[in-house]
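First, the structure itself, so that you have it in front of you.
Only one protein chain is missing from this complex, and each of the others stays in its spot.
Entry: chain A
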Amino acid sequence: MIEIKNIHKQFGIHHVLKGINLTVRKGEVVTIIGPSGSGKTTFLRCLNLLERPDEGIISIHDKVINCRFPSKKEVHWLRKQTAMVFQQYHLFAHKTVIENVMEGLTIARKMRKQDAYAVAENELRKVGLQDKLNAYPSQLSGGQKQRVGIARALAIHPDVLLFDEPTAALDPELVGEVLEVMLEIVKTGATMIVVTHEMEFARRVSDQVVFMDEGVIVEQGTPEEVFRHTKKDRTRQFLRRVSPEYLFEPKEHIKEPVI
């Protein structure tokens, strides 16, 4: 459904993305993992043109957008097909929870207020915030804010949901409540591209795992392929550092006969 070809992005002399290709089918969950500075967040931001790639093509629904010189109309169109959940939530501070969720419906999609309210209320119920409709973002915990962020993205029924490290700014205890909500979304069959450091989440829900480092895709495949049958040394090194289980696995096998 989405085909991304040869995305390049340079910040000054720093070449952040060196030709990224990715194909995402409808209903697929793609997780992008990698060390910080690998360009994974920049890549995600290129997908709704919050960051303008220096080169590259994004095709979605057979509509082809040349990212180098996209017209205003194309940018707007692409943003209407996608929705993003941010690491730092970025809720509209002067709007209540329900207004945050309604904004994309009433303003960008010209939906009638009553209809938008019903849709927003429904999405907020899904993320477990039906009793916080009239609260302001400043009155919520980090986990609640992120769930509003997710509801805001879900409400516009995008073709693809983009998650930019949605749990990275949260207390460990709050990570769970956000991941739970994301799991529910996975079950609905939504198309998702998730940049994350939650390896367990990536392993369990992804159809495709992409490991990026220094602006290129180093390794790509099913969770089984990437996590179990890792081919590249760089990937192995990264996985060892981020997931202790990976490190302890061999030891557990040795220990077993002793016990």
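In this section, a contact is a pair of C-beta atoms (placed from the backbone, for glycine too) under 8 Å apart; a residue touches a chain by one contact, two chains touch by 3 or more; residues count from 1.
In the analysis below, contacts and distances are computed from a predicted model.
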From "L-cystine transport system permease protein TcyM", "succinate dehydrogenase", "Toluene tolerance family protein" or "Menaquinol:cytochrome c reductase iron-sulfur subunit", the hidden chain's UniProt protein name: "L-cystine transport system permease protein TcyM"
Candidates A:Arg109, A:Arg204 or A:Arg234 - the one touching the absent chain: A:Arg109
Absent-chain contact - pick from A:Leu22, A:Ala83, A:Ile98 or A:Val119: A:Ala83
Candidates A:Asn21, A:Gln139, A:Thr222 or A:Gln237 - the one touching the absent chain: A:Gln139
Absent chain, residues of chain A that touch it: 48, 50, 76, 79-80, 82-84, 86, 88, 90-96, 103-104, 107-109, 136-139, 149, 152-153, 156, 162
